[in-house]
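Single-structure report; data block below.
The other protein chains are all here in position, but one chain of the complex has been omitted.
Order of writing sets the chain letters: A and B. Residues in each chain are counted from 1.
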Amino acid sequence: MIEIASPLVGKVDLAGEQVKLSELRTGLLHIRGKAAEQVLNAAAMAVGDVLKTDEGLLVRLRRDEFVLLTEEVNAATERIAQQIGDQHVTLTDITHGRGGMTLSGKRVNDVLAKVCALDFGKFVNYHAAQSSLAKVRALIIRHDGGDLPTHHIIVDRSMAAYVWDVVWDAAQEFAHA
Amino acid sequence: MASSISMQTHRLPPAPSQIINREKVVTFTFEGKEYSAYEGDTIASALAAAGITTFSRSFKYHRRRGLLCCAGNCPNCLVQVGEEPNVRSCVTPAQQGMKVGAQNVFPSLDVDMMSSTQLVDRFLPAGFYYKAFMRPAALWPLYEKVLRNAAGLGEVDTDAQPGYYDKVYKHADVTVVGGGLAGMQSALAAADADARVILIESEAQLGGHLRYSGQSRGETAVHIQATSLAAKVAAHPNIEVMKNTLAFGRYDHNWIGAVQGNRLIKLRTKSLVVATGAYEIPPVFENNDLPGIMLGSAVRRLIHLYGVVSGTTAVVVSANPRGLETALKLIRVGVKVAAVADMRAELDAELVAQLQEHGVIVLPQTTVIKAESGMTRLESVHLRSLDGCHQREVSCDLLVLSTGFMPANELLLQAGAKVAWDETLNEFVLASLPENVFAAGEVTGSHNETDIVREGELAGLQAALAAGFDGNNRAQSLRLRVAPLQARIDELQTEIKQTREQRTAWTAAQLAEQAGKKDFVCFCEDVTSKDIKQSIDEGYDSMELLKRYSTVSMGPCQGKMCNVNALRVCAHYNGQTISETGTTTTRPPVKPVMMGALGGRLMEPVRVTPMHDWHVKRGAKMMNAGVWKRPEHYGNPIEEVRAVRERVGLIDISTLGKFHLHGKDVPALLERLYVNRWRKLGVGRVRYGVMLNNEAVVMDDGVTACLRDDFYYMTATSSGASSVYEWIESWLQGGWKLDVHLLDATELRAAMNLTGPYAREVLQKVCEGIDLSNAAFPYMHAREGKVAGIDALLLRVGFTGELGYEIHVPSGYGLHVWQALMSAGKEFGILPFGVEAQRVMRLEKGHIIVGQDTDGLSNPLESGLEGLVKLDKEDFIGKTSLVFASEYGIEKRLVGFEMPDGTLPEEGNQIVRVGNGPIGLEIIGRITSVRRSPTLNKVIGLCWLPAEMCDVGQEFSIRVRGELKRGRVAKLPFYDAEGVRLNS
Partner (left out) sequence: MILLTCPNCGQRNVSEFRFGGETVQRPSPTETTRATWAEYLYMRKNVLGVQSEWWYHGACGCWFIAERHTKTQEILETYFLPEK
């Protein structure tokens, strides 16, 4: 089995007391279609909601668009495909098209405030937003591990190395504060 | 060390209000001499402590200038610090080792030869550069050089390395700009109402002028009031205090730009309270710019904050209680006050009594009309009663001016607030405020402390209330108890309304309009009232014209010291009121901001393909293709072309735009998007398509493959990828009811083009599941299978003109597949090739590059794409315009050409013929692509020509590096016209 190359080859994790930055490696299944919310049983999810399921994290991006962060993209694809029937719902494995990183720690909001204009003071757990981070399009998902705020940042693969460098630099001031 | 401290001849004993730390001493140089400073001293306060009185030379006349405002508002103390020009030394902390120097002096600050310009000032009136030095025109470069050297500020070191600048986004419910009395009251009131408050203060401490006020209540009392209020603010959990922070601009929807050191702050606040106070401004009189002439607030800042006093004998000119308080303060620190001239008729009795107890002459309704200079500074002043009847000369080395204020209302004006001239107060007061913007304190014209406190609280409450409602929703987002808030607001508004009517003027109504030769209105640009009168006489009589012609208020202070006086003089000479004269527009930044700070955090997006590191290791010369990094070549592009034409080559085309289109309506969508037919493409087939916009201009091109009845794979140009996505979505979301899901797959796949006579052999070695024979997998078809064990999509297309396969694989396997192909191709002499080689080869085949060979006006019929356009289709984007346009006929065409004499012109060179142009030539076309073809051994290219000149063999003239060269229209394609190699 050939390994999927990482877009962050050569990048060194930041392991500060107040801020940690590491690569996020996850499968990503993209689900699109008006009937998607029925198929996923996700009618109760608002845009920006994050739901933890057995398969992973389900994020609602738009009325008719979801993304599932999961280790098992193929299995999830098969399972969901069975629910589709003759409705027009498109499933695409977009794992290869993205690069991801995870920022966690007490000072996470201070780091993010340097690279993204969202109000992170109001960015609650299990919330996601698509915005501009370091001047490029990014999906930001907050999913705390334990009691420390944790944000996943998912960007286009081609830009992942650049975004990593910017976030890493922004984190320097707070990593050991 | 001891000896340099004893040089501080003008330092006072310690006092509680001082912010210097006498335990820590630093040294720096000024004009080559060493000086010492305490921690907390500014460069200027340290120099003043050592007795320095001349800090700079003025812009035009190179007159000596000393400290005037001591608050960073005037140009008099601008110095060069190391490689940084235009440093305001009165607000810049002195640091160990600083090399401080004067600006634009020759040869030195003390002996500046350029002050001789004063002798010829009659030749240098306002706007002289529009009238003088015009002839002979040939000498202008010399004049310019001399003038530029004579007038100017600091020097920029062009070798200076960029510093590190940071940026941060912040959010608040209420932002208060100004940490003085009003600002602190606002912040506390808003914070108590549960708002998230940010308080911005440009200096290093909160307190505003409380820090250097107060004679009548005892200095200690005021100082303590400031400190305790500041402590309350700092302790409040809802308030974040930002010191040393300049809020330089207020933009739409309360977006605030601020700078703190090397950090740019972009702050979005729901409500804004501006409590920035007022600038004290000097009056206009003869020689009002001499060293030794200072504003009252400057004198008090030096005394209270730094323990420095700059004179031994003072005259105070006043128009408000603060002037009298300053006179008393001077006496307390040991300065003789020779006279106090107050422009008012009714003075503060208690203060006058105290002054008279000390033997000070107090002259009501009297002002200063002229200052006399000694060798380097003020020597005496002429005082005159306002009725003109009494005049006297008084010797002094310090003239203290407390005659008026201008509100620091820039942020309010930027927000759209309207001001009006108040005839009673002689100041601009606020006439209207926009939504969610509030003001309090001296910036509104209130100088009385009780008023300031009330206004502060009111503004804070109003701001909190306004912030409690969430924009569109009008839903309450703060835990406000609205009713009690509103009640208190109503109460305060009533009180303030009453006291407003009782406000007395703190600014004098009158200027001395002597129109003397050296009475300065604008200190930055050396503009006198005589200059203003002259400008008006010449017809530049409106404020906006006057400003631009005379340059008044256009210098570093941007009108802080001179706007009001300029208006008064302008109004006076026009015979108008100030209201009738109007004001000029104020724009950000409020005070100077470093360009580097505005640049902020260095974030320049870079996109790399999955094979990037391989290219770099291989020695590729990388180029920028938009935001992408691509290999231009690997050392020898000609060798790369030969490799592809004779053997096999591999190019990374991962940057191509790629899209998945799913749904039953995809063919219908393609019919509308492209100029050609798509309904009957068929599974496994690939077609080239061109997209037009509504004006029938060629927008993008690419190939699209049908993989299943309801799944198509579209490609687009690298630079057009995101625009194509937006474009298609605009139609799908803009009303076309088509059942299509469009997915941007550009990043999902790495793509590479394996091309050359041996491409099939190479691919054979690593490909599974596809019959690669020409019959089974013809040109312009698509197949899916495995390459190097990876699921791959293969498109047989031909940009280079050789047998070729575009191999699209998931990005994470791109490098693996690339390496496998390079390995498999080794025995055939494979070479990687870059963008340059590709450019050459596509040109040999006559393929256009949209956006390079076509421009913003090119339609497909002119661009050689007429064969593709199917006007008998029902509709496609651009068809209507194309039909209309083609009724006019084709005026110009894109054609191929060659150079008979082998000259290599440049892309962009103009095609010309004899005509009515400036050098006897008119432009009739241009070269869009040109290369020397290694395959054909001649220069080939594409160009635009008038339609009547497009026959093969037609010659034309190209202007190449100033000379005329002959080109000749040639048939396209230049290479393999039959397409034999493509279809092999």
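By our rule, a contact is a pair of C-beta atoms (placed from the backbone, for glycine too) under 8 Å apart; a residue touches a chain by one contact, two chains touch by 3 or more.
As the structure is a computational prediction, the values presented were derived from the model and not from experiment.
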Hidden-chain contact residue, picked from the options B:22, B:236 or B:268: B:268
From B:687, B:879, B:931 or B:959, residue that would touch the chain that is not displayed: B:879
Touch with the omitted chain, as defined above, among A:129, A:153 or A:170: A:129
Residues in chain A touching the chain absent from view: 47-48, 61-63, 117, 129-132, 137-138
Footprint left on chain B by the chain that the document does not show: 251-253, 255, 266, 268, 471-472, 694-695, 722, 725-726, 729-730, 733-735, 874-875, 879-881, 884
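In this section, only the chains that are shown with their structure count from here on.
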Centroid distance [mean C-alpha coordinates] between chain B and chain A, Å: 33
Chain A residues within the chain B interface of the complex: 2-7, 9, 30, 32-33, 88, 90, 92, 94-98, 113-119, 121-122, 134-136, 156-159, 161-162, 166, 169-170, 173
Chain B residues within the chain A interface of the complex: 166-171, 196, 266, 268, 601, 603-610, 613, 628, 660, 662-664, 739, 741, 743, 745-749, 789-790, 810-816
